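Every protein chain except one is present and positioned as in the full complex.
This part shows chain A:
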Amino acid sequence: MELFINLAINGIAMGMLIFLIASGLTLIFGLMSVLNFAHGGLFAWGAYSGVFFYVLLDNFWLGLLGAIVTGLLLGWLTEVLIVRPVYGNHIRQILITLGFMLVLTEMLKVVFGPNIINAPTPEMFQGSWMIGDITIIKYRAFIIAVGLILFIVMYSVLKYSKIGLIVRAGVMNKDMIQALGVNIKLVFVLVFMVGSALAALGGALFAPSSGAIYAEMGLEFGIFAFIVVIIGGMGSIPGSLLAALLVGLANTFTAYYMPILSMVVTMIIMLIVLIFRPQGLFNVSGVSNK
């Protein structure tokens, strides 16, 4: 039983990490329907800038802040220079953001060097708590807490705030929201920046958990984020959380009980969901079709 609980806690922590990566993409891909394959690059830049500022300033929280600011700036650049000319054209979005992803990856090597970089765990989150035979790693508990807080904030903002309503309405009918006096271009830039900052925050939080970062990590985890958004249902924050937890738990349990399956379990889940519920676990109909 203790083993099962330990695996479940690890799976939830992994799921929350995946949610942190995917949450930004839920806004950019799920809500705004932009196929941003550079999202993984923003995640990697977040990991690098997080570690850089943490080591430079010797403060983990300032490291996270540095990653968020980096994400905001890169998000602004990506929207204005890369994405804005290709809104509504998925093929061009794929081509240009994939190209930009490679640029971001190579730029990491130029700025930080091509070698793997160690990512230290902050002292306050080192070690673990023991409750009976159950081991709770402090940093994983922190990741779970951050993921939950982020989920509550994102869900509440999108569901209940005026800006959340404007974003949802803008995605449904861009012409109409402008005719109601909303500068939708500005709103979309802001959403893109927030989505990118979330990717960067995900990267910065992921780094201490893996212990090492490398430039190509964005390529790996970017695809992971897309899968979670598709499984969860386009534009659905609860869907992304549920999908991320599902993927995290499935990965952890299969890695322990059936290691051979752990490499493909995410794909199997996506396949099953797409066969039986093509709109994803949480259907935000209307959004997904635009």
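Heads up, the rule we're going with is that contacts are C-beta pairs under 8 Å (C-beta built on N, C-alpha and C of every residue); 3 or more make two chains touch, one makes a residue touch a chain; residues count from 1.
Here, contacts and distances are computed from a predicted model.
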Would you mind picking the UniProt name of the chain not drawn here, from "Branched-chain amino acid transport system ATP-binding protein", "PRC-barrel domain protein", "Tryptophan synthase beta chain" or "Acyl-CoA dehydrogenase"?
"Branched-chain amino acid transport system ATP-binding protein"
Among A:Leu72, A:Val182 or A:Leu261, exactly one should touch the missing chain; which is it?
A:Val182
Of the listed residues A:Leu77, A:Ala169 or A:Leu261, which contacts the missing chain in the full complex?
A:Ala169
Had the left-out chain been drawn, it would touch chain A at residues 162, 165-166, 168-169, 172-173, 175-184, 284-287
